[in-house]
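First the structure, which I've put down as structure tokens, then a few questions once you've had a look.
Removed from the display is one protein chain of the complex; every other protein chain stays in position.
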Amino acid sequence: MDKIIEKHSMIGKRVTKLDAPDKAVARTRYINDMVLPRMLYGKILRTDRVHARILSIDTSAAEALPGVQAVITAKDTPGGKIGVLRDNPPLKGDVVRCIRDEIAAVAAETEELCDEAIRLIKVEYEDLPTVFDCTSALANGAPIIHEDRPDNIAMEQNFEHGDMAEGEAQSDFVVEGAYNVHYVTHCNMGVSCTVADYDTDGRVTIYTQTQYPFNVKMDIAPSLGVHPGDVRIIQPPVGGAFGSKLDVYPYEPICVFLAKKTRRPVKLIYSREEEFIASPTRQPVEFKIRAGMKKDGTLTFRDCDSLLNNGGYTSWGATTPYVTMRTMTSHYTVPNVRYRARAVYTNNPFAGSFRGYGNVQATWALETHMDKMAEKIGMDPIAFRLKNANPPNQITPQGSNLGCIDLVGCIEQAAAKSDFLAKWHANNKAWAEPGRFKRGIGIATSLHNAGGAKIHKSDGCGTMLKMDDYARVTIITGGSEIGQGLDTVLAQLVAEELGVPMRDITIINNDSALRPWDVGVHASRTTYIAGNSAVRVARKARDQILRAAAAHTNMLPDMLDLRQGHVVQAETGLALMPLDRILRQMHFAGAEAELVMATDYYEPPSEPEDANHMGDMSAAYSHAAHVAEIVVDTRLGTIKVEKIWSAQDVGRVINPVGLEGQIEGGIAMGLGYGLSEELKIVEGKVLNPSFRDYHVMTAPEMPELDLTFIETGDAEGPAGAKGIAELPTIVIAPAIGNALYNATGVRIDHPPLTPEKVARAIAAHKGLLG
Amino acid sequence: MLPQNKCPPEIEDYVSAQSLAEAVAAMADGQGSALAGGSDLWAQKDSGNGRMRKRLVNINRVPDLRGVSEAGGVIRLGALTTMTELLESTLLRDKVPVLAKTADRFASSQIRNVATIGGNIANASPAGDAVLPLIGLDAQVELVSKRGKRSLPLDSFFRGPGKTVMEADELIAAVEFATPPKGFHGVFCKSGPRPALEISVVAMCLTGILKGGKLTGPRLVFGAVGPTPMRCVKTEALIDGKALDDALIAEALAIMATEIAPIDDFRASKWYRTQMAQTFLEAELNACR
Partner (left out) sequence: MSLTHKITFALNGKPVRADADVASSALELLRGAFELGGTKLACGEGECGACTIIVDGRSRNSCLMPAVDLEGREVLTVEGLWREDGIDPVQQAFVDEGAIQCGFCTPGMIMQTKYLLSRNPDLTAEEAERGLEGNVCRCTGYKKIIAAAIGAGTGARD
């Protein structure tokens, strides 16, 4: 009986996550759950000063405590410093510069013993002058945070394109604004944790939550005094990361030093309070924007100057201007642009990378500013944005080709579905009407990289594939899984190419000794780049199989296809042989024997920025538009977000379940940024290090969501897909700020829009504050 | 918590009391800490705030401390009555709905399942939500010790944050209040965008007999605007039995603002706490008209 197998595509199908069943039944063992034989625990003593000279550290009582196996201080960690500018010693021996600073660490048989030992360490300090804000830190005579940077400037970026004077001359209107964005933190449900284990030959295995496994080898090795090749990185499942684990932070080398000293595995895990105090934050920024336009709304120039509070040390936060700059120079068509950013050392905690990178900050400032400009010229927010929307294939001032974007479609879809203009006009007219509760609607849009970002010499990803005699596929990917769903999307793409069920695909993704190189999980790159590499490696395997099958069937390889575990005749779908049979025939073929194995390294067609910040740094770009409809309690200042309409250019939908999950979760995180989350740091100290006082979104606070996927079909992306996970977090907050204005006529330039801030602004607007 | 800030308790003795007599005996030397739901005691265990004494006395298995009952026009809530029981008790839902309304806005489902009336009172947090309606109901708190039993008005029970008039050997046995008469009106308001999981920046309870737009025998109680839950007796006297017109409400808001004592802290400013208190009161007085 001839069997006909139709082509059955996996792309666009609702697929559940491969790792979900194990997580649902708690078979998944997270790094936080790890226990190794003879494992010790490690804890860190942090300073209680924000700027002080260390006079002495007395560890004798801690060392004498029974059960304590090691106590280390800076003198035990002679290696190099860590961080983007290599300015952060893992343990501080001379000066502390912020409240996180690590003074000493202990390893002991239990966590309780570690705590007790920590309490026995005595430190003497001499306080030094402090500085907490950028302007003061830049002033003459300001306290110097690092001796080798007497101006307190950690990093500076400048860019200019076009003719600013000409832009100014062409402008009928110029609008100025200042926007200060705040500290927020990742709040990964799984707190920071690492386990280090030395072998007898000086090689170290580090179990860690990193999103950047191969760069970690390079970045951590100098601080340990070992060769990067002797560092093996294993990434057990993690409870979220969201950018927080892009850099090496002091607890990781500290844990390794404890393992080295004790010759036992050591696990170092934070408490939640420590997670709030000692984890990187999102980069806070003070923006100043001047922007001009003609009478008809055409943008003429944009000038943005920004100060970044760099805190005591330099992590990825200082580099967020590379992304902020793209938004400020390239979001909407602006012929003349200038951008300047300075990251300034202070005695505050420091920032790292966080989903959306500098773009959450930039989009808040820019999209608030765009609304002000539209009002100035008497245009509605939709018409003004459409007037200046980037067209497809535009070459930006920094030399990016935006390719198959659809900003116009995003704006039009979000506006049409939300009935934006009718509501917006009606709300505007209702400002003066009585009533405690006011309704508002607002829009914001954003531009983001959607095909990685070539910030290293390579933005590539390697993949290895093997198939066994039963047609089971193993994919060893350089890409990392942090909960976002890499495994599932790779399995889906490979299943599509090889015609096998997803359950027959095993993904190996967590051991640097097995996996080929990859940059890491950041820049919305993983589906795009690891996905492309997986597709390419699967095609190589497929070609190998079809060549063999062609020889067995006396057909040409391109007349064959792989479907549902069979080799079939492509044109008719006629099943010719089961896939596992041809694999065995290839394997057990005597002198001709071959196994199906393939490798691939995919380098996206992007370019690194040059010294002048020119370069097409991503393989794809994308936009999203969000409309938010809110109700404001003008007395209590609470904002209830009733509904959000999201329209996002996703390239192509690979898996709607994963896509919706990323967008919904991204919106929740962006809502927190705009409405409620703020790490309150006063004089360098964190005032609210708990979920009680740091307010992340909870289930009843979530608005109704209406998601629209715009499929532009990226020519390079896997199945046409683009990277999608950062945009939803980036774009929502300014839509709410703009809706607040539409509701009340009150504008708040500095997020988050907490009830008290909103109530105060409204009271001030009404002249009710003294 | 950072290791250096931890102050773990040194518990030298553990008693799981099976009866009120055993519980009282275990507390008699003043060295016992009563354990009920644990949602406060265990959360604060390592904070070194002095509430953990050397003997942990588990009172969860003491039958006499449980139960919601009504007899002779008096409703009695055993100290171990949980917030969930306040929500689910048909007796309370029918006769004292303000207790269910308050419980509904208390922490989270998991906490409501364990947090007790007795614990909320003993913890003496200025932001202890469940205390407010009980003060609004003129509740008496019944204390037991080896020395005997005494009852005192909940209104005079608190001395400051974490401080009460309770002696170290005493346990809270129950709270009691007269079954509210027909026409009893009680409302509970709480700040914040979240329905419940929110530490109160301001909470308010207003009770009284509502008839024809007048509130008779009103009780106005605020949480988190002073060191203890605070009654606004001048405001109560002002509005007692009077027609709630715009002028009276405006006067009530002004007087109330002089009675509360909110502070500035990182959670909210004094200005905002006052604004919230006035907004709650204005809305609820208007709702009575």
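Observations on the structure shown:
Chains: A and B, in written order; residue numbering restarts at 1 for each.
FYI, contacts are C-beta pairs under 8 Å (C-beta built on N, C-alpha and C of every residue); 3 or more make two chains touch, one makes a residue touch a chain.
Everything numeric in this text was worked out from a predicted model, so none of it was measured.
Of the candidate positions B:L2, B:A23 or B:L56, contact with the unshown chain belongs to B:L56. The hidden chain makes contact, of the residues A:M669, A:V686 or A:I730, with A:M669.
Interface note: of A:T59, A:T77, A:S171 or A:N188, the residue touching the hidden chain in the full complex is A:N188.
The chain that is not drawn here is touched, among residues A:G12, A:P143, A:G225 or A:G239, by A:G239. Here the missing chain is touched by one residue of B:R194, B:R219 or B:R273, and it is B:R194.
Check B:A43, B:A254 or B:A287 against the missing chain and you find that the one touching it is B:A43.
Within subunit B, the residues in touch with the undisplayed chain are 8-9, 11-14, 16, 35, 37-39, 42-43, 45, 56, 58, 60-61, 84, 107-111, 113-114, 194-197. Subunit A meets the missing chain through residues 16-17, 19-21, 23-26, 28-30, 32-33, 186-191, 237-242, 271-272, 482-485, 657-658, 660-661, 663-669, 690-692, 696-700, 702, 705.
Everything below uses one rule, namely that only the chains that are shown with their structure count from here on.
Note: centroid distance subunit A to subunit B, computed from Cα atoms, is 44 Å. Remark: subunit B residues 1-4, 6, 8, 191-195, 197, 199, 266-269, 271-272, 275-276, 279 touch subunit A in the complex. Subunit A meets subunit B in the complex at residues 43-46, 48, 112, 114-115, 118-119, 271, 273-274, 277, 635-640, 675-676, 680, 682, 687-688, 692-693, 695, 698, 700-701, 755-756, 759-760, 763, 769.
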